[in-house]
Structures are given as C-alpha cells and as structure tokens.
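A protein chain is absent from this complex, but the other protein chains hold their places.
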Amino acid sequence: MPDLKPFLVLGFALGGVFAMSGVGLVVLYRATGVLNLAYGAIGATGALITWSLLDSGWGPDWLAYLACIAFGGLATLLYGVVFGPPFSARDPLVKATATLGLLLILLGTMQWVWGRDPHGITLPTTRWNYEIFDARVSGTQIIGVVFAIVVTTGTAVFLRVTKIGTAMRALANDREITATLGVPVRRVEAAAWLGSGILCGGAGLLLSNLVGLDIVGLTFLVIPALAAALIGQLRSLWVTLAAGFLIGIVQSGLTAFSEVAEYRTLTPFVLAIVALLWFAMRRQQTLVRSSG
Amino acid sequence: MIEVDELTVRFGGVVPIDRMTVTLAGGTCGLIGPNGAGKTTFFNVLSGFVKPVAGSVRAFGEDLLAVADFRRARWGVRRTFQTEQAIANLSVYDNVLLVHENTGGARATRRQDVMDAVTFVGLEREASHQVGRLGVASRRLVEVARAVVGKPRLVLLDEPAAGLPADETEHLAQLIRRIPEETEAPVILVDHDMSLVSACCATTAVLDFGRLIASGITSEVLRDEHVISAYLGTEEEV
Partner (left out) sequence: MTAVRTLHDGEAAPTSEVRTPRSLHGPVRVVVLAGLVAFVVFGLPTLLDRYWLQIVTSAVIYSIVTLGLGLLIGRAGMVSLCQFLLLAIGAWVALRLEYATSLPFPVLILVAGVVTGLIGALIGLPALRLSGLYLALITLMAAGAITVVLRIAQFPNGGGGFFGNSAAGGASSRLPRPELATGDTAYFRYCVAVAGLMFLLALWQVRGKSGRAWAALRQSQATAVAAGVNTTLYRLWAFALASFMAGVAGGLLAADSGGVNINQFPVQNSILLLAVVLMGGVYSLWGAVVAALLLRLLPAVLDDWGVSTELLTILFGIGILQVLLTAPGGLADQVPKDLANLGRGLRNLVTPKAKRAVPPT
C-alpha cells in the first residue's frame, strides 16, 4: 500500500476548488438557467491578469490577487448583462452553447496575449507549510478546503435567508410567475452572475496555484466542476460539495497506484457519465404536462 | 366502441381524472367541461402520453393501455393538439405522409391515400406548400388531414377550432361531421365552442373536476341542470 497521504491532501484541496466552482455553476444555473461552460476560461483569464500585474511589479501584490477575483466577477456580470436578456427565453441547451462562444473568445485572447511564455503564480499562502496528521499541507490547500465549505454554507444560508436569495430560488422554480410577482428579475439575475463570477475568479486563482497556470488546462478544469454540479443534479449545493471532494480525492488518490495513475484524469468524466446514466434510468418518461 | 372503466390519473396530489367510466359509441362524440376538467388528460391517456394509476380503456375489445405510446398511432389512434402542431418545416403533403408511413400504411397506395386526406380537407392546391407559410386555419386543416389519413380507428380532436374565426369554424364543422362516414372511425371532439359541439356531435359527455357528470344525447346533455351549473357557471366566473 503506497503512502496516500500527500495525494489525499492535494485531493481534498483540489476537490474543494471543484466543489466551490460547482456551487458557482449551480447557483447561476438555478437563477438564470445558464450553465456557464466558460467558467474555467474566465478564471484562467483572471489568473493571467494577476500574473501580468505581479510580473510588471505594478501595485501591491494583494491588489493583483484581488484583480483575478474582480475580473471573474465583472467579466461574468458583463456577459450576463449583455447576453442574459436576449437568451432568457431560449432552451437551456442554447444558453449553454452560447457560453461556449465566450469560452472560445477568452481562450483565443489568452493564447494570443499570453500564449508564448510559461506562467506561474505562487500565492504567499502556498509557502506556508503545516504538519497535519503527518502530512505536509500548504496554506493554499487549506484555503481550498475551507473556502469550499464556507462558500457552500454561505450560499445555502444566503439563498434561504436574504430577500435576493429567496428571489433566486423563486426564479429557479418559475421565471414568469416570479416576474409577475414584481421581483426585479434582471437585478436578481445580475446578482447571480456577479456572485458566481466572483467564485469563478477565486477558483481560478487557487487552481493556478494548485495545478499550475496552463491556459488550456485551466479552461477545461470547468469539467470536474461541471461533473460535481451534475452529480448534484444542478440543484443540490450539498451534493455538489460532496461530489467535488469525491472527484478531487479519487482523482488525486489514484496517482498513488501506478497501474491506473495515468487514467486518473478520467475520474470526473466517468463519475459524471455514471451520474447522468443513473438519472436517465430513474427519470419517468412523461411527454407532456397535462393541463386539461 | 370505446369502453372506459374506472379510469384514474394522478399527478402528485392532483387527480385530473377521477374514476371515469364511460362508453363511447361510434360517430362523433363531444367531450366538454370547464378548464382543468381533465379533457386533455383523457386524450393524453388515450394517446399514451400519460399512464393512468387505475382503470382500463378497451377499444374495439382490445386493451388500449397495453399498446406502447408510439404504436398507438399505428394501432389507429389519431389526434390533434390544443396548440396546433402541424410540422412547420414540412410541406402539407409531407406532414400527412409522415403519419401514413409511420403507421403502417400500405406502400402501394401511399400517394393516393395521402392525396385523398389532403383533398378531404380541401388543401390539394397547397399540397406542396410549406406548412410554416400557411395561415392558422390551413394549419388546423393539415392536422385534421393527418388525423384521417390511412386507417384511423379513433380520432381525437382537441379544440380544433381554437383561434379560428366563425366562418372557418363552420367549414371545420362540416369536415368533422364527415370524418366518421369517411373513415368509419369514431371521433371524440373536445371544444369550448358549444355551437361546434352541437353541430357535430350526436352524443356528448361532460367532465368536471375529473369526474363524468353527464353523458347522452347532445341536446339533452346541454339542457341538464348539473351541466349548466358546472360548466356555464365556471365560464361566467372566468
């Protein structure tokens, strides 16, 4: 039996970030019906902006880190404000496909501006090391885990307690009825875009530390987050949280077993496909909702 | 001959059809009732879209509920929809052909059968026109043509006159009256337009809150006090 501890630590941290991103995806999907597939690309762009700011030595470091989160929030909000309304009545498939357009725009921009040189960000927390249960743990890894739990709890409380959270839940149930009840739909949606975007920026910053600042790699790290969200049926925050941790831990834990180590990146795909199959089997086939 | 026995449909706590028992003989039969009475749900049970929790439907001695949804059309159940569903991207001819070729219509007589149905509704001049470019009245007629092509054994018309002006409704009524003669299939007509129902249907059944509250000769049913209070009463409130 190989020593699993270092892999499990990394798995927990990665899983935490997947979970956090998954929660961001679920919140946005529930409030607006948009599954934002550009989530990874936005986070990656934010991280590259941070790298540029750090590299140029302009301003204090914390401002550069904040820029990543701010970019996530603002870019997502901007997309939501511009493209949310014209797509609002369309099928979820069309809404999700549109975000692939955003993904390509950001990916092309990143490759154009930053594509030539290698990049890396090291958060100060990455250098803090602790010994927990005989395993070395970095500050960033702890942040990954703690943030996931805090964000999920915070979001769940926010949706339940605040006025805007209640409005988001209502929107998830029925847009038209919510709109006729006098809820400011646009503003509530904007809040969902912004909140989800801030999570996205944060996730981008953490992932650039945990797995490295690779443009295509980070862009497609939306897939494990998406897998977590799918296992949560794009509905449950808590299942998404658990699924995020599960994906991170399984994927990272498999690294320790040399026979299957190279197949470890299959984890999110396999888990998501299994989850979707399971939902498909359970789903009752009803063709029309009867009204008569 | 359609025999419905103790039919019950339940969606969660809602019971759109509650122990409905009725026998529908040949000819054109009206099915009326206020909104939410269970009329469309009944059609959805017959076309296999909704599975009832209890009860049986026997059509010409066969257990209709045992037939898979897409095979119902092959068996002979044809329907039109409350919101018109003629296929906008296909021509009138292809719309009707689609039904014929998917319901086991004989290949040898396909062209003739399809043209007969198109001619029956009077759209022979528009046969090659794309349905999406036709007006609402013609699109309703396309649905009727789809319902009569081949060998239908039961034709369900769900508010075929909804949204049509009076003169169009009159033309439609003439067509509907001819369906049983033309195809030998019984027709069930759901509509809120009482003049259409009286004009087309010899017998009528009335649903209210999922229950059958009256059935019989149309003119007598429409005079029935229960029907007037259940049906017309709600209409006025609306």
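Quick notes on this structure:
A and B label the chains in the order they appear, each numbered from 1.
Note that in this section contacts are C-beta pairs under 8 Å (C-beta built on N, C-alpha and C of every residue); 3 or more make two chains touch, one makes a residue touch a chain.
Values in this document were obtained by computation on a predicted structure and should not be read as measured data.
Taking every chain of the complex into account, the absent chain touches A, B.
Checked against the full complex, the candidates A:Gly108, A:Pro124, A:Gly154 or A:Pro184 give a single residue touching the omitted chain, namely A:Gly108.
Per the touch definition above, the residue from B:Asp5, B:Asp18 or B:Asp94 contacting the chain not shown is B:Asp94. Contacts to the hidden chain, counted on subunit B, fall at residues 47-49, 69-74, 78-79, 81, 85, 87-90, 94, 97-99, 101-104, 122-123, 125-126, 128-130, 133-135, 137-138, 146, 167-168, 171.
The omitted chain makes contact with subunit A at the following residues, 35, 37, 83, 86-87, 90-94, 96-98, 100-109, 111-112, 115, 216, 219-220, 223, 226-227, 230, 262-263, 265-266, 268-270, 272-273, 276-277, 279-281, 283, 285, 287-288.
The working rule: only the chains that are shown with their structure count from here on.
Distance between chain centres (mean CA atoms), subunit A to subunit B: 49 Å.
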